[in-house]
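Structure, as structure tokens:
Of the protein chains in this complex, all but one are displayed in their positions.
The block that comes next holds chain A.
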Amino acid sequence: MQKISNTEIYFIENGINSNLRADGRSRNDYRHFSLETGEIIHASGSARLKISDTEVLVGVKAEIKEIKNAQSNNDKQQEDLKRFIFTVDCCQSASSEFTEQKRLDQYNIELAKQLERLYSHPSVVDVDKYLTIVPGKFYWNLCIDAMVLDSDGNLLDALSIAIRAALYNTVLPKIKVITSEYQEITFEVSEDPEDVISLKDAIENVPIFITLNQIGSQSSFIIDSTLQEELCINSKLCIGINQKSMICSIQKSSGMEGLEPQTIIQMIKSAKQIGVQIISTMDKALKLNP
């Protein structure tokens, strides 16, 4: 566990109350981040994100998923929703918080579940248009594997931004469906590396997380917390925001203090502003460097 003394907490809390954090940022300042796409050549898509010392690497692997007829209609729909499979793996060396294996496993699952809850809705990526091979039968499943290489706070936001960039970078091979006499379906995968479907246009609705951490007085909250700041958090709200500044999900982390309704409204307001800002700058940068 990373540790902090009471007087350090006092220093950080007071700094946040007066809108000047320990590293000179104001409450609503995001740290500079750098994004690289296409780092892993044998993945369908990948991205690496660095925010200060936080470093995450995301790879996307596409698989063909067959949906069996035996399932009832309801089940099938449930199955349809799950086009993404998330795994998060935090390196033990990333943070002193991760040295305990049991805690680490919990944390990995927690992050993966949070991401899954945000992304598993069918409207996130247009399934019919991009991920369907044979309607009702064969779909693309995207396995999204994230690695946390180093940590200086704000992991969830970093992961969601990296996932969005990795999806932008993802290409799926074109598939020709051949139906034989006995209704058996076989595929012919195009071998031309240029002849692919890119998910570039599909990420329009893909949201990102903005985590708002309430520290110090009830009404003061910060974004992009550092590891030290994360040790002072009273409560935490993770808001999923998409390009149109719509709220896709709100999750309040459990086991901490409560929040005033007014604070929540303020948090949502600033999450909207910041989220749109990040997404638009990110999209601009991604379009410049395909």
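As a convention for this text, contacts are C-beta pairs under 8 Å (C-beta built on N, C-alpha and C of every residue); 3 or more make two chains touch, one makes a residue touch a chain; residues count from 1.
Here is the rule we go by: contacts and distances are computed from a predicted model.
K.L.:
Hey, which one's the missing chain according to UniProt: "Ubiquitin-conjugating enzyme E2 2", "Mitochondrial transcription termination factor 4", "Vacuolar protein-sorting-associated protein 25" or "Exosome complex exonuclease RRP4"?
P.N.:
"Exosome complex exonuclease RRP4"
K.L.:
Contact with the hidden chain only, please: which chain A residues?
P.N.:
Counting only chain A, the missing chain is touched by 3-8, 10-12, 14-15, 18, 20-26, 29, 31-39, 52, 228, 281-282, 285-286, 288-289.
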